[in-house]
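What follows is an incomplete set of chains from the complex, kept in their original frame.
Letters are used for the chains, namely A and B, taken in the order the chains are written, and counting of residues starts over at 1 for each.
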Amino acid sequence: MLELRLVQGSLLKKVLESIKDLVNDANFDCSATGFSLQAMDSSHVALVALLLRSEGFEHYRCDRNISMGMNLGNMSKMLKCAGNDDIITIKADDGSDTGLCGFEEGFLIGDVVVEVLDQDKIADFEMKLMDIDSEHLGIPEAEYQAIVRMPSAEFARICKDLSSIGDTVVISVTKEGVKFSTQGDIGTANIVCRQNTTVDKPEEATVIEMQQPVSLTFALRYMNSFTKATPLSNTVTISLSTELPVVVEYKIAEMGYIRFYLAPKIEEDDEETKPQV
Amino acid sequence: MLELRLVQGSLLKKVLESIKDLVNDANFDCSATGFSLQAMDSSHVALVALLLRSEGFEHYRCDRNISMGMNLGNMSKMLKCAGNDDIITIKADDGSDTGLCGFEEGFLIGDVVVEVLDQDKIADFEMKLMDIDSEHLGIPEAEYQAIVRMPSAEFARICKDLSSIGDTVVISVTKEGVKFSTQGDIGTANIVCRQNTTVDKPEEATVIEMQQPVSLTFALRYMNSFTKATPLSNTVTISLSTELPVVVEYKIAEMGYIRFYLAPKIEEDDEETKPQV
């Protein structure tokens, strides 16, 4: 028996919105410690990892580990039926019954029920689960050469602006700031955000932790896709190392995080000395 | 001579917006008692009936009954030129003159003039009338097994939400509440609105008058079309009987109503015992 209740149902809607365009089908893994997901995008270039810890839910019961394969677009459609102030409950039964049961009587293996509770309205949505093959990648803890924390809306704006000019972004970090650059047919663009910790609100700060300067190139298409998670958090953390995929992380207050991993483009690793392609 | 004036011109705009997608061409019938319309949708499945009583107009003069055939899309385009606070006057002449006259001198049979009055702006729009064959159906007064009154925005939201999951809605009324259900490839959905009369504002109540429980199936496409009338009224009344078309009614304050009629889908009349198609 699985039963999760979130008073702030809009959070679940935002989570689905932020990953459904990147990943079509994925397994949600539920255990006693929390609700998690790990999936590659359809072209196997980017990886998304989600964690919602059990303590963050108003009610969390998970008798044994289960993996629920879902089409994220369909799940998102169902969650859209919930208002932003509605309470959302997710239920799944791990019993052995094989007939299709109604909502009041019980749940099948292979079915998830989303229940939405308004003051005088109860809605329940029952969705067939899917059997999805997936291998869970171990993501090793790593030391990063540079970690940038900045306002998530600012990062989203920069990725959007640059993608009207070029296809890739070079992210270069020095002690003074982080530079986002692109180049396209119509010209070039450079946007520099200076380190700035003397701000009115902590979430407006741009903070740089740097072991050594780093400059890496990424596809803007993926960066723009990651920024769909912007509504989940006021800040974003970008962790960079020459030999590792970048990690773009949005913390989910008191519950967990959503992290996107993307490998840098190799041909532009050393753009100063190599000929451009 | 016909001359109608509405200070609250936005009301007329909303009426046109609510029916122009359902019905292309229709006759507006004007008599001493009011301004009315009755028309089938183009696939002859739904019926719309509109009444605006003469008392609701600031000025109402109709010397003899006339029927004005109009393309509702064109009429809507013309009314869109009026601001929401503008005064709208509709004029038509029933004289025998055959030449096309200007606005200042008079009007032809077969032409309707919409005049829009702002403080320092006068606009007039002259539209050719059409000759439309139509038979006026007598709609008998009927007793309904169940009548639900609920907030119109809530009903619109439910129809929109369900149509992202399925094509039809089963509306089931019991003493406790009204249930809207659908079923589609991605799963099923049930939304229950409980009877609730202890609300701050009367228009937020959900009130059920029931002779006997009823459960009927309708095409969501039409229901969604009816909800275009939502801006006309805070509440909607849904009248249901097993043998009759459902009536979805939006009252127009102090003037009349707009009513939509739709026959239930027969094959799902008794979904518990019959095999599903």
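The working rule: a contact is a pair of C-beta atoms (placed from the backbone, for glycine too) under 8 Å apart; a residue touches a chain by one contact, two chains touch by 3 or more.
What you see is a predicted model; the values in this text were computed from it and never measured.
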Full count of same-sequence chains in the assembly - 2 placed in this view: 3
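We adopt the following convention: only the chains that are shown with their structure count from here on.
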Only C-alpha atoms count here: how many degrees separate subunit A from subunit B in terms of the superposing rotation, rounded to the nearest 5? 120
Between subunit A and subunit B, what is the separation of their C-alpha centroids in Å? 44
Show which residues of subunit A lie in contact with subunit B when the two form their complex. 71, 74, 77-78, 80-81, 103, 119-128
Under the definition above, what is the set of subunit B residues touching subunit A in their complex? 154, 161-162, 164-165, 186-194, 196, 206
